[in-house]
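Read the structure below first, then the notes.
The complex appears here without one of its protein chains, the remainder shown in place.
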Amino acid sequence: MPLSPEQQAEIDAQRSAVTPTLRAVSPGIEQHLYTAHPVLDHGFVRVIDYMGDDAAICQAARVSYGKGTKSVQNDEGLIRYLMRHWHSTPFEMCEIKLHVKLPVFVARQWIRHRTANVNEYSARYSILDREFYIPAPDALAAQSEVNNQGRGAALEGEEAQRVLRFLTDDAMRAYDHYEEMISQDGQQGLARELARMNLPANIYTQWYWKVDLHNLFHFLRLRADAHAQYEIRVYAEAMCRIVADWVPFAYGAFEEYRLGGASFSKSMVDCVRRMLKGEAVTQETSGMSKREWREFLDVVQD
Amino acid sequence: MPLSPEQQAEIDAQRSAVTPTLRAVSPGIEQHLYTAHPVLDHGFVRVIDYMGDDAAICQAARVSYGKGTKSVQNDEGLIRYLMRHWHSTPFEMCEIKLHVKLPVFVARQWIRHRTANVNEYSARYSILDREFYIPAPDALAAQSEVNNQGRGAALEGEEAQRVLRFLTDDAMRAYDHYEEMISQDGQQGLARELARMNLPANIYTQWYWKVDLHNLFHFLRLRADAHAQYEIRVYAEAMCRIVADWVPFAYGAFEEYRLGGASFSKSMVDCVRRMLKGEAVTQETSGMSKREWREFLDVVQD
Amino acid sequence: MPLSPEQQAEIDAQRSAVTPTLRAVSPGIEQHLYTAHPVLDHGFVRVIDYMGDDAAICQAARVSYGKGTKSVQNDEGLIRYLMRHWHSTPFEMCEIKLHVKLPVFVARQWIRHRTANVNEYSARYSILDREFYIPAPDALAAQSEVNNQGRGAALEGEEAQRVLRFLTDDAMRAYDHYEEMISQDGQQGLARELARMNLPANIYTQWYWKVDLHNLFHFLRLRADAHAQYEIRVYAEAMCRIVADWVPFAYGAFEEYRLGGASFSKSMVDCVRRMLKGEAVTQETSGMSKREWREFLDVVQD
Partner (left out) sequence: MPLSPEQQAEIDAQRSAVTPTLRAVSPGIEQHLYTAHPVLDHGFVRVIDYMGDDAAICQAARVSYGKGTKSVQNDEGLIRYLMRHWHSTPFEMCEIKLHVKLPVFVARQWIRHRTANVNEYSARYSILDREFYIPAPDALAAQSEVNNQGRGAALEGEEAQRVLRFLTDDAMRAYDHYEEMISQDGQQGLARELARMNLPANIYTQWYWKVDLHNLFHFLRLRADAHAQYEIRVYAEAMCRIVADWVPFAYGAFEEYRLGGASFSKSMVDCVRRMLKGEAVTQETSGMSKREWREFLDVVQD
């Protein structure tokens, strides 16, 4: 359970304080505000704040004085047009702020997306909690045999047991020693900024993360993708569900033109043209490498 | 008058639509929402949306579950501490979206601040209005005699008259020709994306501009400064008044540690130390150039 | 002719000063260094400096100690893989610095690409030259009848003559008045920062522009595209030729996977699949709007 009773009470208090505003309000995301959506064994994603809605995207694209909406249908059409033709700035006009609890090795991947604002819990200043990510049995995957950067089927039997024992025992021992090192009971106590270095990368950290919708879509396209590491993908999927409720038109366009779409190379486009004319193109005549040809077939065949 | 009756009606409609929200609300800025604050002869600044308030800065700095506020006094102290010690990320957790109408030559300076989101009215797609910035008599300044990048006293008499005539006549003629070139009345009509090139840099454009509070403070420090060009400074000053109402603690800290403060070089600090010990330091013994010494005296003497 | 004899002499002096270095050197771009490649009637693009080459992209991707090159063939394969799978960071490890002379209305489009470093010639501080972009006859295009943001065929006859006369006369008159206003001959002289506002958007400005290869490719994909305005596209094309000489493998991959490729939406991928199975898909059964269907056919048919 990720939340203490005190934390839950703080969240409940925030969810009960309704205030009138003149700003654009998105009813779909209001229902998510402050609530912790669980991810992995101890993690979560919480919406802390947001700016804008579908109409705000159109309003910015039109640089309009009022709501700028002629009709809801117009708005959806404009949003799809903007997404299809890679107009990024109107989507930057929406912003979301999340509170995320996540393992450190996931945080290290996440932070590589630089166009966002981050405040992380400071282990120089504060003491970290004893919470570690231990994979569920079906997530305890073997190294892929075909892809250096991937994973295969779940480990089984004794090997799985041993891995879980290593992960659990090493985490607990490292945390015990962390506590012993910083303790000021009968000793000076090691500086927190040093003691933290003993903690493994599956310990949980947390941060406030704020990003605009365009850059969030970029993040989601890469991290909700099947090739992303499972442990970050589940965060991306939780965010996809939130965004779908927040800006349904924009999310629909994102699914149509990014998530569900595909990038075709010059050779791929050429092959499609030839195949549609009836030519029987093979890898040898395609101009593609074997690997690219396989990737191409994965897309154009079910 | 910058607004047409239709535009004013759209603004009034937005100001009358109150909706409940669970988000943080800043009463001080709600009163500004949508209203056009006039700047220069035809320009304005309007707040379209905002995210966060003073408490949100502290909440992010503490990565807290609830409001994270122990007391209002604590919040102010924390905000001053963060500003004093150059902690920028908590201030990035607030965001503001403005609709700004401004002359093109001001827009060209403004856009050099890159860490912001912009949607500008498109003169490729749409037709610009016949609105030009013509300086008020007291803003019609002569070239500075001491500073290549500055201005002196206001022009007077016939010279002022001639300048105003040039600016006005050339703008009107350029706009007449712009209209004639794009007209499709009895002719093909020049492409808008080409015709716009005939228009001078005092024509007004408009954009939606969204920025986080940290980067806004950086903008304001440079553009509300006495050395900034008057025509952008008046926009910065209008924004300062809005920010003071939005996040009063943060704005107070900004005034104390940035706007009203000063950067002292190593030599300046050294001189202050020596002077406080009673030494009569002169430019010759200061280690500073004449120009730096003058800048130093400007700061430490009233 | 864009260059004065003095400017040409400065460029020649730079081209004759050869210095040994331990850094990676790209012979293909050394031949371009400092030379002004003409663009439009008075503009140019000059390479001032660069960092890295094709091997440097691989070296960074492998975080290697030495050159990190196993073989030239390996490098090309790795670069194509990185481009195909949207790995952006290795391409960010190359950097180029250009000196560009361009009309102000082109500069205004260009500057919207924010992830770059810019130093523009200051019209607050200095006096602009009397140089204006006047379109060549075949670039004097009519407004498009099907696309608000586009252009049609070239204007002809008397209409073309009148447009050229407007553009030329207004530019000359505006510049005459600019000079009269800033003159300090027998008068105070208007501040330069104000006088510049009388100048139209076809006046030439210049800047130093520095960008990494990933962001340059993003710029080129948008601005070398057939839908980009002609006046910025010719700059993008001049840069494409330079980049092809600088990092030939990376540029080849960019052509294959970006410039010559296409983004397929979910519905487009679905249609290709059905068509390849022999189904006769029509716009009505495609799930696409008429406009999207037309865009789709443009891609999959020659």
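The chains carry the letters A, B and C, assigned in the order they are written, with residues numbered from 1 in each.
Please note the rule applied: a residue touches a chain if its C-beta (ideal position, glycine included) is under 8 Å from a C-beta of that chain, and two chains touch if they have at least 3 such contacts.
Quick caveat: nothing in here was measured; it's all calculated off a predicted structure.
K.L.:
One chain is left out of this view; which of C:T89, C:N147 or C:Q184 touches it in the full complex?
P.N.:
The missing chain is touched by C:T89.
K.L.:
Residues on chain C that touch the omitted chain in the whole complex?
P.N.:
Residues 3, 6-7, 9-11, 13-15, 17-25, 30, 33-34, 48-52, 56, 59-61, 63-67, 89-90, 92-93, 95, 97, 99, 117-121, 206-208, 210, 212 of chain C touch the chain that is not shown.
K.L.:
Considering the whole complex, not just the chains shown, which residues of chain B touch the missing one?
P.N.:
Looking at chain B, the ones touching the missing chain are residues 77, 84, 86, 89, 112, 222, 255-257, 259-269, 272-273, 275-276, 289, 292, 295, 299-302.
K.L.:
Touching residues of chain A against the unshown chain: what are they?
P.N.:
Residues of chain A in touch with the missing chain: 103-105, 108, 111-112, 114-115, 118, 120, 122, 124-126, 133, 135, 140-144, 148-153, 155, 159, 162-163, 166-167, 170-171, 173-174, 177, 180-182, 184, 187-194, 196-202, 229.
Following the convention adopted for this analysis, only the chains that are shown with their structure count from here on.
K.L.:
Same or different, please, for the chain A to chain B contact, judged on whether over half of the interface numbers appear on both copies.
P.N.:
same
K.L.:
Please state the rotation angle, between 0 and 180 degrees and to the nearest 5, that superposes the Cα atoms of chain B on chain C.
P.N.:
To map chain B onto chain C, rotate by about 180 degrees.
K.L.:
Could you state the distance in Å from the CA-based centre of chain A to that of chain C?
P.N.:
33
K.L.:
For chain B and chain C, let me know how many angstrom lie between their CA-based centres, rounded off.
P.N.:
Centre-to-centre distance between chain B and chain C: 29 Å.
K.L.:
Using mean CA coordinates as chain centres, what's the chain A-chain B distance in Å?
P.N.:
About 35 Å separates the centre of chain A from that of chain B.
K.L.:
Identify all positions of chain B at which a residue touches two or more other chains, and write them in rising order.
P.N.:
118, 120
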